[in-house]
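A protein chain is absent from this complex, but the other protein chains hold their places.
Chain IDs A and B follow the sequence of writing; residue 1 opens each chain.
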Amino acid sequence: MKAGQQETRAMNGDEAVAYAVKQSDVDVVAAYPITPQTIIVERFSEYVADGKVKTEFVCTESEHSALSACVAASATGARTFTASASAGLALMHEILYVTSGCRAPVVMAIANRALSAPINIHCDHSDSMAERDSSWVQIYVENSQEAYDSIIQAFRIAEHPDLLLPVMVCLDAFFLSHTLENVKVLPDEAVREFVGNRQLPLITNHNGEKVPFKLDPDNPITMGPLDLFDYYFEHKRQQEEAMQKAAQIITETHNAYSQLTGRRYGNGLVDSYRLEDAEIATVCVGSTAGTTKTVVDQLRAKGVKAGLLRLRNFRPLPVRDIKEALENISAIAVMDRSNSFGGYGGPIFHELRHVLYDTSSHPYVVDYIYGLGGRDMPQNIIKGIYKDLMEIVETKSVKEYVQFAGVR
Amino acid sequence: MRDEQKGWKDIPIAGVCWKPATEYHTGDWRTFKPVRDQAKCTKCLLCPMICPDTAIKWNKATEDIEFDYNFCKGCGICAHECPVDAIKMVREGA
Partner (left out) sequence: MVATISWKFTAREIAEKPELFTSGHRACAGCGPAIALRQIMKATRGPTIVTNATGCMEVVSTIYPYTAWKVPWIHTAFENAAANASGIEAALKAMKRKRRLKQEKVDVIAFAGDGGTFDIGIQALSGAAERGHDFLYVLYDNEAYMNTGIQRSGGTPHGASTTTSPGGTDIPGKTQMKKPIADIMVAHEIPYVATASIAYWQDLLIKARKGLEAEGPAFLHVFAPCPRGWRYDTSKTIELARLAVETCIFPLWEAIDSEYSLSPQSKIMTLKPERRKDVREYLKMQRRFGHLFKPKFEHVLTDIQKIIDKRWNKLLKKCSMT
């Protein structure tokens, strides 16, 4: 399969996601509409209506039920997908933990949107960042092409017998979900082959038999029991172990996919831009990386040694890659599109500083909360951030560790 | 009844159960024990149907019912419902 065999289609991010799902031989899609994810559900409904997929589509009465249906379908052995955003994801909160606890490899697209109140339908990352501890793999994409590519990879990652954890693919509301872009798509068969059939590891059941890990009347298993203080902790330890293996599974899947398409997103975990000899750098997730790259180029043209690190994965946190990429940078600005109220900065800031604490170079790390509720992040603000970083390097001091960028 | 405590590497993932409940005996919860008068019993099979703990079983070979005291919790439903009063509840150890 050559990259040349790919077809270019004009699609927005939501459509790209729906198209990837259509190609991935998904058994059950259970979902509930919410702006800006709606297009995913609508497009997929059309595929169902037109007989283009053999998927069972369950249009539930709530997101809570959508994810509940996905967990149970996944436990029954089906490949499952759902999509949500904002209030919908928040309503799923309880079941997010159940999904990972049941080791159900559900794949979900999130069109990142602000949380109420006041109600706002535009982009920020408050919704998915609030779920960072739910034991889901989180991939944040930069553009619609990556949304398409990541959904296909997500099925293979989630269902890997050593992982068996659900995966969220997060794309920025409107900036990606609704913006038309040229997306290269693979032929159906190539995707089918790449995702393969769902693998079911063997597991010991209550009869002492090794049976496939699914609800099968021929080989019964009991899932989701009452787990007291004597074993609950062990089950959570197993989940952490799976997360530890995730990084390798993600990079392997990303490599295999690049061979097929010729497209790469860094090493699959982090995507560095002009960082090699950089002195100052910003760190972000999602579509802001696009604008930031333009700014980096402009600064570079003026001789400023600026760079960017885009985290593609926030869960698992690519600790080693972050250290390697940033340890020689003098000053780093994290750009957080969500806030941890009263928490001294946003979630990415917290984790990044915590990772870099161990480096001997001890770079300066500051945070900029930006873009809440879809507020624009224009080039001049990003330039301002790099300017602040230059000042920090010059003065060897930080005036303010946490700031708000673009608020009046 | 305590189990040996296994580590996280040695148990199935996802909290899948690995022991049948029939290995957990509930008979020691009992203070009164159902005792049947075989002569009175008509083998109507009502009591095996309504025992919450499946502690009364139909034995096909002997064509008779049997109490499984490993599980009987001594609720007394069988004795209360038996249409011919064939079951008496007797204090354990009495």
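Rule of thumb we're sticking to: a contact is a pair of C-beta atoms (placed from the backbone, for glycine too) under 8 Å apart; a residue touches a chain by one contact, two chains touch by 3 or more.
All of these numbers come straight from a predicted model, not from anything done at the bench.
Student: Mind giving the shown chains that are in contact with the missing chain?
Tutor: Across all of the complex, the chain we cannot see touches A, B.
Student: Any idea which of A:H64, A:K184 or A:H350 touches the chain not displayed?
Tutor: Considering the complete complex, A:H64 is the one touching the chain left out.
Student: Go through chain B and note every residue touching the omitted chain.
Tutor: 3, 11, 15, 17-26, 29-30, 44-46, 48-55, 57-58, 60, 68, 70-71, 73-77, 79-81, 89
Student: In the complete complex, which positions of chain A touch the hidden chain?
Tutor: Per the touch rule, chain A residues meeting the hidden chain are 27-28, 30, 54-56, 58-62, 64-66, 68-78, 80, 94-95, 98, 102, 206, 214-228, 230-231.
Note that in this section only the chains that are shown with their structure count from here on.
Student: What whole-Å value do you get for the distance between chain A and chain B if each is reduced to the mean of its CA atoms?
Tutor: The mean C-alpha positions of chain A and chain B differ by 52 Å.
Student: Give every residue of chain A touching chain B within the complex, in rising order.
Tutor: 101-103, 164, 203-208, 213, 221-225, 227, 230-231, 234-235, 237-238, 241-242
Student: Show me the residue ranges of chain B that touch chain A in the complex, using the header's touch definition.
Tutor: Listed in rising order, the residues of chain B that touch chain A are 3, 5-8, 11-20.
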